[in-house]
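A protein chain is absent from this complex, but the other protein chains hold their places.
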Amino acid sequence: MSEVLALDGISKSFGALRVARDVSLVLQTGARHALIGPNGAGKTTLVNLISGLLKPSSGRIRLAGSDITTASPERRVALGLARTFQISSLFPQLTVAENVGLALAGRHRHDGRMLGFLRRNADIVDGAATLLARMGLLGLAALPVSDLPYGQRRLVEIALVLALEPKLLLLDEPAAGLASSDRALVVDLLLRLPEDLTILIIEHDMSVVFRLARRITVLVEGAILTEGDPQAIRGDARVRDVYLGARTHG
Amino acid sequence: MLKLTATVLALLVDGISYGMILFLMSVGLTITLGVMRIANLAHCGFAMVGGYIGYALATQAGLGLGLSLPLAAAATMLLGLALERTLFRWVYAVSELKQILMTIGLAFVMIASVNALFGSNMNTVPVPALLAGTLTLGFLSLSTYRFFIVLVSTAIAVCLWLVLEHTDYGARLRAAVDNPRMARCIGIDVPRLFAGTFALGCGLAAVAGVLGSQFLPLEPWYALEYLVPVLLVVAVGGLGSMKGSFYAALLLGVIDTFGRYYIPAAGAFVIYLVVLAALLWRPQGVFARA
Partner (left out) sequence: MPDQAARSAVRDAFARHRLSWLDALPWLAAALVYVLLPHYLALATQVMIMIAFALALDLALGYGGIATLGHAAFFGIGAYAAGLYALKISGEPISGLLVAAVAAGLAGIASGALILRTRGLTLVTLTLAIATMLHELANSWKSLTGGADGLYGFRIAPVLGRFPFDLFGRTGFLYAAAVLACLFFLSKALVNSPFGLTMRGIRDNPVRMRMLGVPVKRRLITLYAISAAVAGIAGGLSAQVTKLVGLDSLAFSLSGNVLVMLILGGTGSLYGAFLGATAFVVLSDRAAAVSPFHWLFALGILLILAVRYAPQGLAGLLADAARGLMKRMRRA
């Protein structure tokens, strides 16, 4: 058990607007940590800060021991970080296999290789075949992502990040916009992820949060309100107030 | 020393007047880019069409500049309005690259039409006798016409600024530039705003085409010929920034004029180096708001 992610007093301001205030968080290997809070609390901003698309105004971030506060997103991915986006972020004109293939090419550092055909690259072909088979997406391999319904696109995005074999997985509302059957599929998938993979998940759907998370941090207006295990959070009156009565999305 | 001052001042007036014409041509494009988020590469075509209309009115209908200029501007505004309601509906709907291509297509059509109607010779809108000749102020000898251009353009720029800062329309325009989606949400009639703004831009371009024809002569390729300087002004000034394009146009006009005069071999070249350096330093536009 070691420290995979450490946020130390992270703050971010856009001019007068403070979107993150002195956020501190530590995740150990195999953590299942959820980040919840009302809309506009700054959850996605925090994920952007951790993944490197935003740089903090102050504070430090450590990933698996290395200080990544000023590191580029590419560097963080190389160190074992992966994230999904709130609105499914894939390559619409490319096939499902090509989408996953890109992640594998990035992982194996083959993305710049000009010699040799893609379809003869054993690492990429085998990796894609294994992953797609495991996730039941093999039948869709040759379809362009833009042809798929939203639920399946979500699954492809999860396949994409899993292909990176990350140490830390940031999931930004993985169940958002999904029908209940698709949601059950996604939750099932997430529950079956390797134990040594560290996961930080942003979610609004409390049923998903309580099934998946072992620890929850509540974020309000960019600052941490409280942190604790699901029982404690459920019983915390302040959290209830902040949500004006938490509703599960049906 | 006196001679040097006289030369420098004359060059300054030349540069500023050229810059002002560039400004009038560019302001419509930068607003269109900023408000409607469309890359309209046919914009200089409107300047050309306006110029030719002014030319036709002045030479064939015998109207003086006082009448042909506003009429040309009005006619071009009507054309702009008509195109905005029709062709540009298609333009709004596609990606930036496709907008560039569609509007280049429009520019081709404009070039070919103008050639069919007026031939491929160079034409200029004649300068009225009142404005011809030179102004002598002590040791200075300035072209009256160029001075007139500077005055008129400054007046127009001031009016634009007043409208932008102090009227309802201006406030709505600024809101739409800042955040088009939000503007829509708070009830700004965006289609009307777009149509009006587009027409205004075309009208200003037409003014530039008519007034500037003395040193930017009218010929069929005008629409693409001056696209590069205009795009440079818009890029350096910052997309959507009227003030930015004002400063950028003046700067580029003056640098270009001085460059061509003092380094005849490489003069034309200087402006591109300057713009490259400027845009690499601040890709969002040198004069854009941070």
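A and B label the chains in the order they appear, each numbered from 1.
To be clear about the criterion, a residue touches a chain if its C-beta (ideal position, glycine included) is under 8 Å from a C-beta of that chain, and two chains touch if they have at least 3 such contacts.
Please read all numbers here as calculations on a predicted model, not as lab measurements.
Q: With touch as defined up top, name the shown chains that contact the chain not shown.
A: When the full complex is considered, the omitted chain touches A, B.
Q: From the list B:V8, B:L78 or B:A112, pick the residue that touches the absent chain.
A: In the full complex, the listed residue that touches the missing chain is B:A112.
Q: Touching the absent chain in the whole complex: find that residue among A:L46, A:L63, A:A105 or A:A176.
A: The one listed residue touching the chain not shown is A:A105.
Q: Of the listed residues A:A128, A:A159, A:L189 or A:A213, which contacts the missing chain in the full complex?
A: A:A128
Q: Taking the full complex into account, what residues of chain B touch the chain not shown?
A: 33, 39, 87, 90, 94, 96-98, 100-102, 104-113, 115-116, 120, 220, 224, 227-228, 231-232, 234-235, 239, 265-266, 268-269, 272-273, 275-276, 279-280, 283-284
Q: In the full complex, which bits of chain A touch the chain not displayed? Write them out.
A: On the chain A side, contact with the omitted chain comes from 51, 53, 72-74, 77-78, 82-83, 85, 89-98, 101-103, 105-107, 110-119, 121, 124-126, 128-130, 132-133, 138, 141-142, 160, 164.
Definition applied: only the chains that are shown with their structure count from here on.
Q: Which whole number of Å gives the spacing of the CA centres of chain A and chain B?
A: Using C-alpha averages as centres, the distance is 48 Å.
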